[in-house]
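All protein chains but one are shown in place.
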């Protein structure tokens, strides 16, 4: 059962690492964009709608990199092909 | 019982790591956005409602990356599929 | 008893790590927001109430990431499911 | 089965590492670009369409480096040639 | 007695680490807030009372993250549930 | 089969590392260039075409360093000469 | 006597680490606050007393995090419960 | 075959490391230069040709350091003298 | 005598580490405060005495964190309770 | 053959490390110089020739440090005196 | 003689580490203070004597942290109580 | 032959490390100086000759630290006294 | 002879480390002070003598921390008390 334990341990660790490190960049980038948008609205209240539209499209684009990380973490926890293959092998060999 | 201990230890460590590192980025990003919003209100008090709305949508978006991390940590502690599989295997083999 | 010791050690270490690293981001983010609010009040004393309201909502939001960390640390110390499972197993096997 | 476990573990770890580190740069770069665009619109509302076009082309270009990372991570999880070769070898030798 | 020594050692180390790393963020954040407040008073002496009130609420909020760390460190030194459990087990088994 | 596993593992790890670290520099550099271009268009709308042309040439040049990394990662995964040599040797010696 | 030596060594190391790392944040934060206060006095000599009062309250608050660290270090050196428990156990078992 | 595996592994790892770390500096340097050029054109549209010429010469010079890295990585993968020497020795000694 | 050597070695190392790392923060903080005071005197020569008084109180407060470190280092070298206990134990057991 | 493998491995690793780390400084330095030159031409188009001359001499000087690194890497790969000496010794002793 | 060698080695290493790391903070802090003083004299030549006096007191205060480090290093080299105790023990036991 | 291999390996590694890390500081310092010179010429074209002279003397002085590193690296590769002594010893003892 | 070798090795390594790390802080601090002095002379040529005097006293003070490091390194190489004691012990025991 040692191989299963190794794969489980590395999957758990990687899932947490992926989602936590993957949150640093997008959070900082979104913070920068949002603070710029808020300042821009204060400076030019008439363009608030254009600024908001640009802001939301940009936030969605930046958020996408965080979502890549979340997706990979979810795959590693709930649909890990290596874990499935290792389980099958372990059952096949009675190991 | 060694495999169970390894999986438990790595799950505990990863849960803490995920939620603590996942708090750095969002906290800094939200701090930047909120400080910009506060300055913007001071500069243009008439647009306070538009600024607040933009601020809260942005904070929610940034907070989402912290919530991803919290969700993954909770899954690792309370609904860890690898732990369940290992427990079943340990009971099946009487190991 | 080695497995119990490993789980206890890693829980203690992770609890401390989680709460201490989880304090860095929120403390810096709140410091930034609060310093901006204080400057904003000095600049526009008439908007002090709007600024204070925005400040406290933002501080609460940022503090939430620190509270996630504190909650996870408390769970790891006082309601750790892996520790409980390991204790039961140890009592069951007389190990 | 040890070789299979090593390859599986390193693939899982690398996939998570790739997608999480690969998110830092693009997220920060896109945040910078988007915040500049938002400020530019506030400064020159008449050029909003030109600015938006330039912004989206640039975001796409920066996003491409994140997509390289996502592609490599997906290849490592779902179409890993080393894993396939190792599986075949393991089946061939009955190892 | 080795398990007791491991738990004691990791508790001591974690308590120190928690309180020292947990002091960095709050100290810097409070320094930033206080320096902003002092400047704000110099700029707008008439709002000194509003600024002081906002400052002390913010300092209390930021200090709370340092207090979380101090509480966790004190729990680890004086009310450590893992240490108590290990002591009981050691006495029960005469180990 | 140990040598094959070592080469496979190091190739997988290096491919991920190369493409993820190779994304940091170009993404930041492109973000800087694009944000400067967006500001420049806002400042001088009449030179938008010259600025765009310079921007796209520069982006292509910066992107080239990311492409070097992607190419090396693809070579390591799909056309790795060391892996091929090791496979041949393994088949030749029946090892 | 090995357990005693481990606990003594880790206590010594942690005490030094706690007090030295715990000095970095407060010293920088106090430096920032004090430099702001000195500038504020130069800018607005009439508010010197209000500024001084705010400064000393803030310095005391920031210093508190350094004092937490000093207290923990002193506890670890002169009133370490783990050391006392280990000493008693060592005397009880004649170990 | 162990020596061959060591040399192959270190060559693969070094090739990826070289090209990925070698991309950071040039990408940032080119980003800085290009952003300065774009601003300069916006400031002085009449000198666009002189600025472009200076930009392209500078980009080529900076790119040269990235190309050094790419060349060394390609040599390590496809024309590695140590690998060739080791292969010859391995064939000569039948090792 | 091994335990005595371990405790001596860790005490020596910790004493040096404590006093050297504990010097970084206070030195930088005092440098910042003193440079601000010097500028403030140049800006407002009439307030030199108030500024000097504030400066010296602040320097004393910041210096206190460095003195904590120096005190701990001196205790570890000249009045180390663990070393004394270990010496006594070594003499008692003739070890 | 182990010594030959060690020398080959360390030569390969060092060559890559040298050329990739040696590219960071010069690329950043050249980027800074070139961006300053481009701004200077925009500011003072009449001095473009003097500025260009100064720029190219400076770029050549900075590039020289990158070339030192490239030369050392090439020597380590193609004219390594330690490798030659080791090869001779290996042939002489039939080792 | 192994214990003596360990204590000697750790004393040598710690002495060097203490004095070199202890030089970083004070040197930077003094550089900052001195540069501010030089600027202040250029700005307000009439206050040169007050500025100089404040500068020298501050430099002495900052230098004190470097002197703590130097004193600890000298104690570790020339008046190390642990070394003396170890020497006596070694002579007493003829070890 | 093991000692020879160790000395050769450490010489190769140190030569590369020396020349690559020794290139970072001078390249950045020269880049700063050259960019300042280019700006200075744009600001004061009449002093171009004085500025150029000062620039070249300064560049030479900064370059000297890079040349120290290159010289040490060349000595380590081509005139290494330890390697020569080790070679002589190896030949004398037939080891 | 192993103890002598350990002490020699650690002395050599510490001497180099001390003098190289001890050069970073003073060099940066002196660079900052000198650049400020040069700017101050350009701003206020009439105070050149006062500025020069202040500069040289400050440089001497900052240089003193580098000299501490150099002195410690020289002591470790040429007047190392631990090395002398170890040599005497080695001669006395014929070890």
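Order of writing sets the chain letters: A, B, C, D, E, F, G, H, I, J, K, L and M. Residues in each chain are counted from 1.
Basically, a residue touches a chain if its C-beta (ideal position, glycine included) is under 8 Å from a C-beta of that chain, and two chains touch if they have at least 3 such contacts.
Source: prediction; values computed, not measured.
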Residue numbers in chain L that touch the chain omitted from display: 2-3, 6-7, 10-11, 13-15, 17-22, 24-26, 28-33, 35-37, 39-41, 43-44, 46-47, 50-51, 54-55, 57-59, 61-62, 64-66, 68-69, 72-73, 75-76, 80-82, 85-86, 89, 93, 95
Hidden partner chain, residues of chain M it touches: 1-2, 4-5, 8-9, 11-13, 15-17, 19-32, 34-39, 41-43, 45, 48, 52, 55-56, 59, 63, 66, 69-70, 73, 77-78, 83, 87
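The rule is short, and it goes like this: only the chains that are shown with their structure count from here on.
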Degree value of the rotation bringing chain D onto chain F, based on Cα positions, nearest 5: 25
Whole-Å gap separating chain B and chain G, where each centre is the average of the chain's CA atoms: 30
Chain centre separation (chain D, chain E; CA means) in Å: 38
For chain M, residues that touch 2 or more chains besides their own: none
Graph class of chain-chain contacts, one of line, ring, star, complete, other: line
Those chain pairs that satisfy the touch definition: A-B, A-D, B-C, C-E, D-F, E-G, F-H, G-I, H-J, I-K, J-L, K-M
